[in-house]
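The structure under discussion appears below in the form of structure tokens.
Complex shown without one protein chain; remaining protein chains in place.
The block that comes next holds chain A.
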Amino acid sequence: MPLKHTKWITVLIAAIMTLPIFIGLIGTLLPAFQYFPPIGEYHFSTQPWQNMFAESEFYSSLKLTLITGVGAPLLALWLAFSLLAWGYQRPFFRKIETLLSPILAVPHAAIAIGLLFLLSPSGWLVRIFSPWLSGFVRPPNWITVQDPYGLSLIFALVVKEMPYLLFVMLAAMKSLQARETIHACQALGYGRFALWRKVLIPQLYPIIRLPIFIVVAFSLTVVDLALVIGPNTPSTLAVTLYRWFNNPDLAMRLMGSAGAVFLMITIILVLGGWEFCHRCLSKLTRYERSNGRRCGATDNLLGSGVILGLITLVSAFIALMLLPVWSLAKRWRFPDALPSKWTWDNIERATPLLIELTSNTLSIALIATIMACAASLLMLETKRKSMEESNKPTEQHAFDWLIYVPILLPQIGFLFGLHVLLIYLDLNGSFCAIIALHLMYVLPYVYLTLKGPYLAYNENYLLQANRLRYRPWHHYVSVKLAMLKPSLFTAFAMGFSVSIAQYLPTLIAGEGRHSTLTTEAVARAASGDRKQVGSMALLQAFFPVIVFWLAQIIPARWTKWRLAMKTLFKKGSPC
């Protein structure tokens, strides 16, 4: 890309990325200290904090948040390490690797709805054991989902986070000499789990620290998943804050803002505590790593993690499979394992609504993702150029840390603050506002997916093209971007699935005027109409999976298809 004024572009993009977050934070921070002009509060005070601390719901919500927000990432990390240690470089593990993409692509809410269908007292899990084993002819009076301890929420979070961590670990393994290390340790007589525990995991952890922090921050602040499968009396802190913010009494926003600031402080403290624990554990196990024992009792921890990890993956798949089954079920009485009658009526009945929701969802996702792709290319070209000019390949750019801010900050912490800005700009409830907020979350994922391949691209191809014929813009597209097709398609699929999964940004920016498959599926999850919810969740899961699948299929075959078409029609341009 023949870019000029890269410094100005850097400043401009950095400002565009920082400004909404900064304004959002201010918009949350001021009401947290009683300053909220819309309700005539012009004086600073700590009253919202006092009110919040006086709420008994606050403490139980905080306790639940800490249990689920720390428990789920810990479990997900344990299971991901176990699966990796067990299966890395084994042929059948490659099949498991290919199964990760659909789970990664499917929005959280769809997985949560699927798990609801699987785990609830009248869910599929109880059905397959009834009545022949359990003796149940009616759903038991158990609390298996939305349980007060948050166990079902932890499970749902693990189902979604474990594949993500596994995916990140597999990518990070490329930077370690894993194969050689495994062979060297095995030659020394170390067992598979022992060598991973003593040698590979300590090397791997520092590389994946940031994704782990993202997972922890997400678990502490997730709203949509917690609304569907989490406890509700009391709920997690993020959900409690969401209810306070949505309370018709605007004064509750003050307490909600104080809670949002508190949640951000909690995240910082939890992440600090997590890192402290990791360092302590690392120090404590240092001797154990070099004590020469070829196996140890803790190897069993990884061994049992494999079984639980596989159960988690299988649960995720069954949960996804149940979505189409419910949407096509006509009669499905308990304890039948499958519907006794099937029908298209559920989908037909919901078609007008589904068409509206799908068109909203797809238009937002397409526009936000295309914009994110264009912005990412601009940012990466700016970064590449400045790296080239300074001749420092490892130079850190402002984007490299700014890009993580929206992912690490809790949505509830600044989206409501940003909503105030949207009202001032008279953009609240508009389609543009939804796209802008989606863009804020889509951009980091698109940028991070593209970053590696884009910066690793051999610029000599582009230089050579321009030496042969000097057309910089044309060759940027027809040579460089054409060669980067696989990464561009993957980045697009990633951005698309992130956009489809957005719940809170859609709700806050759209003010409920523009519904998407995600917002509607979450809103109706508790309605009890499993057939309609199933149809929505199915569509919600369908589009990202299809786009991911196309992103793998199309770039690999593009040139072959293009040449075949060209031969067929005996014409076409060379590029």
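Here is the rule we use: a residue touches a chain if its C-beta (ideal position, glycine included) is under 8 Å from a C-beta of that chain, and two chains touch if they have at least 3 such contacts; residues count from 1.
Definition applied: contacts and distances are computed from a predicted model.
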Per UniProt, the name of the complex member that is left out, chosen from "Chemotaxis protein CheW", "Cytochrome P450", "Membrane protein" or "ATP-binding cassette domain-containing protein": "ATP-binding cassette domain-containing protein"
Options A:L170, A:L353 or A:M483, residue touching the unrepresented chain: A:M483
Among A:K4, A:K174, A:K283 or A:R467, residue touching the chain not depicted: A:R467
Footprint left on chain A by the chain that the document does not show: 388-391, 458, 460-461, 463-470, 479, 482-483, 485, 558-559, 563, 567, 574-575
